[in-house]
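Heads up, one of the protein chains got dropped from this complex, but the rest are sitting where they should.
When the chains are written out, they are named A and B in that same order, and each has its own residue count from 1.
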Amino acid sequence: MAEPMKIRALLKGDVADIRVLVAHPMETGQRRDAAGALVPAHFIQSMIVTHNGKPVYEGQWSQAISRNPVFAVRVKGAKVGDKIVVSWTDNKNDKRSDETTVAAG
Amino acid sequence: MKPANHFVVLTAAGLAIAGCAGFPDAETTAKSAERMVNEAHTLGAPALIRRSVQDDSQRACSMIGGTGGGANLSQEQSAAIVKAARDSIQYPASGKLSGDWKTGEQLVTDGRGQRIVNGQVEKLPYNGALCTNCHAIDPKEVNAGNVGPSLAAYGAQRGNSEAVARYTYERIYNAWAFMPCSNMPRLGASGFLTPEQIAHVVAYLIEPGSPVNIKP
Partner (left out) sequence: MKFSNRTAVVCAVAMALTMAGGTAAAQGKADDGLALGRKMLAEDNPGDLWVERGQRLFTERRGPKNASLEKCDLGMGPGVVKGAFAQLPRYFTDTDRVQDLESRLLTCMVELQGFKREEIVRNRFGTLDRDSDMEALVSYIGAASNGLRMNVRLTHAKEREMYKAGEYAFYRRSGPLDFACVTCHGESGKRIRLQELPNMTKAEEMREVIATGWPAYRGTHSTVRTMQHRLYDCFWQMRQPDLGFASDLSVALTTYLNHSANGGEIKLPGVRR
C-alpha cells in the first residue's frame, strides 16, 4: 500500500492553487541496487485530479519525473469547501487516491 | 526546583567563579574525548581504525579555538612541526619535479580517494589530488572551492624554473614545512599522493602550456 499524498488547495481569487506532494519511488528502470541488479521500472503512469467529481487534470506521467515529486495544478472557478481528489495509478497497477477541500488562501 | 530555575542558578554560579559552571578541566576533557574517539570506530581492519590516532604534529595542531595556520603555537612547537615536515619530504626517483601537466590536470580536479564505508576503502586505481575542492585553479572551472587561495595563473606569475618547481613540489608534498598546521593536507607525507603524482600536479600549475597559465 502506497504512502498517502500531501495535498494543499488554497483559493486565490477564483483559482484554487493545488499542490500535491506525492510519495512514490518513481524508479526509472535504469538504477542498480546495492547488489548491482537493475531495479525494475516503477513509476506513476496516470494522474487524475477532480474538482467536485469532475476531472480537471488527466496526465500521462513517465520515468522522467523525480522520486517523491511535487505536482501543482491551478483550477479556475473554485470555491472554498470544494472537494479535490487526486488519484494516481502506476505501472504495477498500484493505486492511491487522496482528497482535500479547498481552503481560503 | 524547575529545570529552568536550575539553569539560572548554575549560570549565575558560572559567572561568579570564572570558567566554572562545573566544566571539566582540559586534561579530564582530553582523556574522556580520546576515550570516545577510541570507541567511536569499530568497522574495518585495524589499519583503518588507526587513522583516528594522531601523530605529534596533528596533536599540536588540534588546539581548541585554533584554526588552520597554527597561530596559537609556541615557537618550539612550530619549529618541531616544520622540522618533521621537512624531514618527511621525498622526491621522485627520476629527479624530475615537474611531470606531465595533462596527467596533473586529471588529478587536480579529482576529489576521490581513501574514503571508508562499512570498513571498506573505496576501490580506485589511484587517489585524486583534491585540489579544486579548495582552490580555484583553471580560470574556466566554475566548480572550485575557496577554502584555499586561488592558484589561477600560478605559473604565469612565477615561471617554471627549477626553484619554482621545487618550492611547489615541496609545498604540495608537505604544506606544514612552510606553514605549520595549515588547513592543507600533507599529501605526500601521508602517502595520499605518490612523488610522481605530485610532480604531475606541479607541471599543471607551472608549465606554460597548462590551462592554468593561458591568458583568458
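Heads up, the rule we're going with is that a contact is a pair of C-beta atoms (placed from the backbone, for glycine too) under 8 Å apart; a residue touches a chain by one contact, two chains touch by 3 or more.
Just so it is clear, the structure is predicted and the values come from calculations on it, not from any experiment.
Student: Please pick, from B:A79, B:V147, B:A163 or B:I214, the residue that touches the omitted chain in the full complex.
Tutor: B:V147
Student: Name, in rising order, the residues on chain B that touch the hidden chain in the full complex.
Tutor: Residues of chain B in touch with the missing chain: 3, 6-7, 10, 21-24, 28-30, 32-33, 35-37, 39-44, 48-49, 51-54, 58, 61-68, 111, 114-119, 130, 132-134, 142-147, 183, 185-186, 190-192.
Student: If you put the missing chain back, which residues of chain A would it touch?
Tutor: 3-4, 6, 19, 21, 23, 25, 31, 33-34, 39, 51, 54, 56-59, 61, 64-77
What we mean here is this: only the chains that are shown with their structure count from here on.
Student: Taking each chain's centre as the mean position of its Cα atoms, how many Å separate chain A from chain B?
Tutor: 48
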